[in-house]
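A single protein chain has been omitted; all remaining protein chains appear in their positions.
Right after this comes subunit A.
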Amino acid sequence: MAAMEVDPVNNHLQRKQSHYVSLDENFMIQKETYRGQQYSQIYFARLDLMRTLIYSLLPNWKPYLPVCTVLDLEEGKQCIIVGTLYKDMKLKPSILDEYSKERSATPLVKPHNFTHPDDYLILEDESGRVKLRGTVLSPSVYVTGNVVALHGKATGAGDYLVEDILEAGLPPQLELPYKSEEDKYVVFVSGLNVGSNSSNPLQFQLFVDHISGHLGDKKVQSIAAQIVQVVIAGNSVEVPRGLLNGQNLASKDQSRLSEPIKEVDILLTQIAAGIPLDIMPGPNDPANFSLPQQPLHRCLFPGSATYNTFRSCTNPHSFDLDNVRFLGTSGQNIDDLEKYSEANDKLAFLERTLRWRHLAPPAPNTLGCYPFTDRDPFLMESCPHVYFIGNQDRYETRLIKGSEGQVVRLICIPRFSETGTAVVLFLVIVVELEKSRMPCSQFWDPVQLMTT
């Protein structure tokens, strides 16, 4: 890993390099075959895995209380139950509404958020389910699919009065490595939406020129030489869906359909020629619909796929860069949480998914998901150091701390086609006396840089 140096003979700048390890194996669907299973299998896998986890946390929480199953609840006896939450939502769209005989006055345009004050939570395990009451548990915070432990007692009415709740908490985090000071940058961008009306090719070309070092003076170029990784977090193309109306495509329309992806390939070739590039599929990309989305096929990128720096990745995507763990999605999981629960800001949703130790609790209830039988790939085994979400409205970031010293940098990446903004993460690991510094992130607007 060469330090940044200016070759005096040729005046060339060397780009920094770093060690990359992909951790996407968990999200790849390779050996799974569909045998007609239903989603009960993935729910069982999730409950089983998380229940073992929560049982290990119970001795530190309330060891004096007995643990029992839902069916064994006795009235008035304080106990702990562990199970999956189900949120009964009044406004949740149901496929059966289409078949209901009486068409009520529900509007066709669905609201953005389906929460309602009358929503209530139910806890379910293999033996049964019980309705949850009490003010401790706020239905607007939780979604169907969370596995939690509850302390309370069964009431005479057959409900369970909740007094306290235990979530799985942040997973264990590997220590950040000690290293000498070497400034490196990781660039995140998402929502390029090439092919849509809102995307401006000039902006993206400016961005590409900037990070590949074709812009600016020596100082700016030397900063660009410190970029070691580019991650494109979804929605790179917007396929003109108006063409896909069931008719046969004329050859002119066929070429129009593939134009956006060709344009993206040309731009990505410029990036891949100089910097390691990870591209993730998003909700609008030509990849499968249900999570985990599989990598975009190499044949879509004939130009850039020839470079070994080009990596097509799954969504969610996880990788190690110089032993700093990154985890992120293209935004579907957080957008779904936003529809079915409430929080003050987007970062609160990210924090919740970390505290629940699960990337996408609403899968498969409201978020499309593959029906795994023996595992739940969205369970977080280890805590990332950087957790990013693509395709958001604006850039936001926060540093959160866990109960065992975990520190995570949360990043919301805005849509590039609308905001012209990419996010640059400054990876600095400085040796200090006590502990290494955590990654921080900077706001870097390439368009602004050019106007000043």
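Simple rule for what comes next: a residue touches a chain if its C-beta (ideal position, glycine included) is under 8 Å from a C-beta of that chain, and two chains touch if they have at least 3 such contacts; residues count from 1.
Just so we're on the same page, contacts and distances are computed from a predicted model.
Given that one chain of this complex has been left out, which of "rRNA biogenesis protein RRP36", "Snurportin-1", "Cytosolic 5'-nucleotidase 1A-like" or "DNA polymerase delta subunit 4" is its protein name according to UniProt?
The record for the missing subunit names the protein "DNA polymerase delta subunit 4".
Going by the contact rule already stated, which one of A:74, A:97 or A:126 would touch the omitted chain in the full complex?
From the options A:74, A:97 or A:126, the contact with the absent chain belongs to A:126.
From the list A:18, A:270, A:373 or A:419, which touches the chain that is not on show?
Checking each option in A:18, A:270, A:373 or A:419, the one touching the absent chain turns out to be A:373.
Considering the whole complex rather than only what is displayed, give the residues of subunit A touching the chain that is not shown.
On the side of subunit A, residues 35-38, 40-41, 44-45, 48-49, 52, 126-127, 371, 373-374 touch the unshown chain.
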